[in-house]
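All protein chains but one are shown at their positions in the complex.
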């Protein structure tokens, strides 16, 4: 942090931020709609969110990959922006805050992976 | 002795200085809602892994009125995120050239928003087909 010429490690977090931001921009709104209002609005049949349909979807390799990408990347996108916003509003948070904010994404990613593995193939 | 005494103006509340900055903070703020939605999806995944009873609990949460209101807000914020993401896209991606000419920014933004609509339609169709018993 003290040497302004040191190589920044931001590329890792910036790429995750960008990928998550793009995915959320493309699909985020529709995902919220389908999950929360798909059935009530009548767009989706009632069985769309049934236990069997969702287990089948999460059991499929592609379904698993999709769910994992969405949850993990949305987290990484969000924490990167939130961390920079803290800086923007004058909270020049150091390493502990960084660990705390990005940590939620890391833990979220791990839990998502564990849940998807537990669901099995 | 030098009479120089450069004055450095404070940065406090800079984001209220210009409407451009207020909009910037607003679209950066959507990240909080993306985070909340990721958390909601994660909770759903965990419930799904725990079994049918837990999953039905998650469905009950989705039906609960306060949760519906919260999800309505999340929906608006993700929509705003999508629109603003594509509005700044011309600044963030390498220029697209057709022959010599650089495509104007609004073309890239419009293409992005069109892709957003198309991808959302594909997703909705996929979900519908899935509910009907497979693709």
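The first chain written gets the first letter, and so on, giving A and B; residue counts start at 1 in each chain.
Criterion: a residue touches a chain if its C-beta (ideal position, glycine included) is under 8 Å from a C-beta of that chain, and two chains touch if they have at least 3 such contacts.
By our rule, contacts and distances are computed from a predicted model.
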Among "Spore germination protein KC", "BLUF domain-containing protein", "Succinate dehydrogenase iron-sulfur subunit" or "NAD(P)H-dependent oxidoreductase subunit E", the UniProt name of the subunit that does not appear here
"Succinate dehydrogenase iron-sulfur subunit"
Which chains here would be touched by the one that got left out?
A, B
Hidden partner interface residues of chain B, rising order:
3-9, 11, 14-15, 17-18, 20-21, 24, 28, 88, 90-95, 100, 102
Can you list where chain A touches the absent chain?
1, 3-12, 14-15, 84, 87-88, 92
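To be clear about the criterion, only the chains that are shown with their structure count from here on.
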Euclidean distance of C-alpha centroids - chain A vs chain B, Å:
11
So in the complex, the part of chain B that touches chain A is made up of which residues?
11-12, 15, 25, 28-32, 34-35, 37-42, 44-46, 48-49, 52, 55-56, 59, 62-63, 67-68, 71-72, 74-75, 78-79, 81-82, 85-86, 112, 115-116, 119-120, 123-124, 127-128, 130-132
Over in the complex, which chain A residues touch chain B? Could you list them?
20-22, 24-38, 40, 43-45, 47-49, 51, 53-55, 57-58, 67, 70-71, 74-75, 77-82, 84-85, 88-90, 104, 108, 111-112, 114-116, 118-119
